[in-house]
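In this view, the complex is presented without one of its protein chains, the others remaining in place.
First chain written, first letter: the chains are A and B, and each begins at residue 1.
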Amino acid sequence: MPVQYYIFLSIALFCIGVMGVLMRRNAIIIFMCVELMLNAVNLLLVAFSKMWADAGRVDAAGAQIFVFFIMVVAAAEVAVGLAIIVMVYRNSQSVDVNIMNRLKN
Amino acid sequence: MINLVWLVPLLPLLGFLVNGLGRRYLSKSLAGIVGSGAILAAFVISLLMFLEVRTPGFQAVTVQLFDFISAGSLHIPFAFQVDQLSSLFLLIITGVGSLIHIYSTSYMHDETSEGFARYFAYLNLFVFSMLILVLGANYVMMFIGWEGVGLCSYLLIGFWYKNTNYNNAAKKAFVMNRIGDLGFLLGMFLMIVHFGSVNYAEVLPQIAGVAKGDGTLAAIAILFFVGAMGKSAQVPLYTWLPDAMAGPTPVSALIHAATMVTAGIYMIARSNILYTLAPCVQNVVAIIGLVTAVLAASIALKQDDIKKVLAYSTVSQLGYMFLALGVGAYTTAVFHVMTHAFFKALLFLGSGSVIHAMGGEQDIRKMGGLKKYMPITNATFLIGCLAISGIPGLSGFFSKDEILSHTFAANKLLYVVGLLTALMTAFYMFRLYYITFCGQFRGTHEQEHHLHESPGAMTFPLIVLAILSVIGGYVGLPAVFGAPNLLEHYLHPIFAASAEKVELHEMAHSTEWLLMGLSSVLVIITIFLARNWYRNFTDNGEPRTGIAKVLENKWYVDEIYDAIIVKPLGMLSRFFEEAIERSGIDRLVNGVGRGVQWGSQQVRLLQSGQVGFYIFAMVIGMVILFVIGFLVR
Partner (left out) sequence: MGMNLQQVVFGILSIISLITALGVVFSKSPVTSVLCLILTFFTIAGHYVMLNAQFLAVVHIIVYAGAIMVLFLFVIMLMNLNAEGEPQKRNWLKYAGAISGGALLVVLLAALREASLPSLTPASNDIGLIANLGQTLFKTYVVPFEVSSILFLSAMVGAVVIGKKEH
């Protein structure tokens, strides 16, 4: 099975994530779309790991380790990000990102 | 001892650092002790080294401290070369230098303690640079010292920087020196291109292998000589030296008479083989030297400022030295450097003593009759005058006479002009002496009341230098006296290569005796002439007319330079300022600024604070980048 299939799937998932980030204004949904993008990348890494392992490379497991690290970062990010969202909600009773154009000043 | 050579420049450098950094905290006596002590210690080391170098068969020693420039095939080490020539110059610099430092402790006593320490710091820095100049084992090191002494000269001429005229004199000296330095620098580049090295030990033997009359050698030689012209005040770059008298008198003695201005002589003596193999340039050197000698001597005839007379006399004597170099008498030139250092330092210090006593007055028309107030200054000044005039038995006689006899052997016409210059020298020196020290005192009563002999710290160097002026000539007795010429013997290794190429014209001893007798008689007659005219000088206050007026105004050279060079340059600068700077570059710069300001006003609106829009812009940017990458591939 060509590895291209996985590449195309990953691209599709990633672009759906991008679309979500661009289209939605709910901060939590945007956050989830970011998670989706991360997972698209993870999937691609694992596919390449398999590809190189099949080709006989011994260090192919490194790609899977990389996925672990991405999970670590994602988990940390969610912890902080959700805290921020909760905080924003507490202050403005909304999770609309456009409310946050207070960044302007 | 030779391996300790690095101590010689290091000590003045330390003195400079201590005095320069601690100028606010050091007392005057401490600054004086540090400044003078550093030079004195350097002198002692130089003396010990000299004793070693003096032994027959001594080979030049190179002491390398570190690699200075190393690029490709070009290697320029930071190295000192100790040989007969540099060792002799070390003695002159540190010896005369320490005497002048001692003298300065008393002369500069009216300064504030900060100014006093600053003065000694500059003076030490000067000695350091000069030592680097003569000790360097390559032309780059020489150039470092060369620039260093130029800087110190600038700083010391403008020492009293609150006076605009003094500052202008300092700037003039600096700019004129720069013109010469450019020549030196270009010559050095040409040398690197052609010989791939600037180390004396490598490049001089290479030059010796080139055929006589080679074009490149001539080009290098003439460029070097341009450098020497600037530093040693030769026509046409001499006008800075008389103006340099704006600095304190000991500075004039040390820098503008005894040491720095002889750097050009040192350079040519060091590269003697170069000039021997470029005879046309050598002729240029001789002619420029002679023209300078005559011109400066003629100006000195009618100057009324005691230091200006001595300054023109220095220019004239430097011209003499170049004449000697030009006729191939390198040893004689170095000999004259030495004797000149003695008696010119003596004369300058003597004039400093007079100025000190007169409370800053420099116009000799307002002096007169100082003989009875200042016996030591009078006696030593008289010895200096006798020495420079070339009275038989004193140092100036031997060196000057040797130059004249070599000139005679080379070219009779040059000899006649040279002799004329010698007579003018005797005349203006004794005019100066009689107007200053004889006759009636012509100053104010206040000044007369104030007149006194200078303190010991000032008279001691005068006495030492007077003794040296008398006996200094005996190290280089001409062959006719039968005694061995110590100096020629000592310097022989330096000039050996040149001596092989060209045989100096030998003369019959009878001719030489004749010439000596002729010049001595003429000089003595001239002195009596000056005595008769100026013994009872009275200032009638009439403005001079005719040729005297032209001489008083220095042949109007400054005015001519002003009209030909300075004014057009100023006009050109003003044109550039108006046309290019203000309406071109300024507008461009302001326009760019305004454009950026306007652009940022517009772009600012993009910064809307909408996070969604930011992300959107980012994605669009990514897409564009991908497309570009895709298309370009």
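Everything below uses one rule, namely that contacts are C-beta pairs under 8 Å (C-beta built on N, C-alpha and C of every residue); 3 or more make two chains touch, one makes a residue touch a chain.
All figures in this text were calculated on a predicted structure; none of them were measured in a lab.
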| item | value |
| --- | --- |
| Interface partners of the hidden chain - shown chains only, full complex considered | A, B |
| Hidden partner interface residues of chain A, rising order | 1-9, 11-26, 28-29, 31-33, 35-36, 39, 42-43, 46-47, 49-51, 53-55, 59-62, 64-65, 67-69, 71-80, 82-87, 89, 95-96 |
| For chain B, the residues touching the chain missing from this view | 612-613, 616, 619-620, 622-623, 626-627, 629-630 |
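What we mean here is this: only the chains that are shown with their structure count from here on.
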| item | value |
| --- | --- |
| Centre-of-Cα separation between chain B and chain A, whole angstrom | 77 |
| In the complex with chain B, residue positions of chain A that touch it | 18, 21-22, 25, 97-98, 100-105 |
| In the complex with chain A, residue positions of chain B that touch it | 607-612, 615-616, 619 |
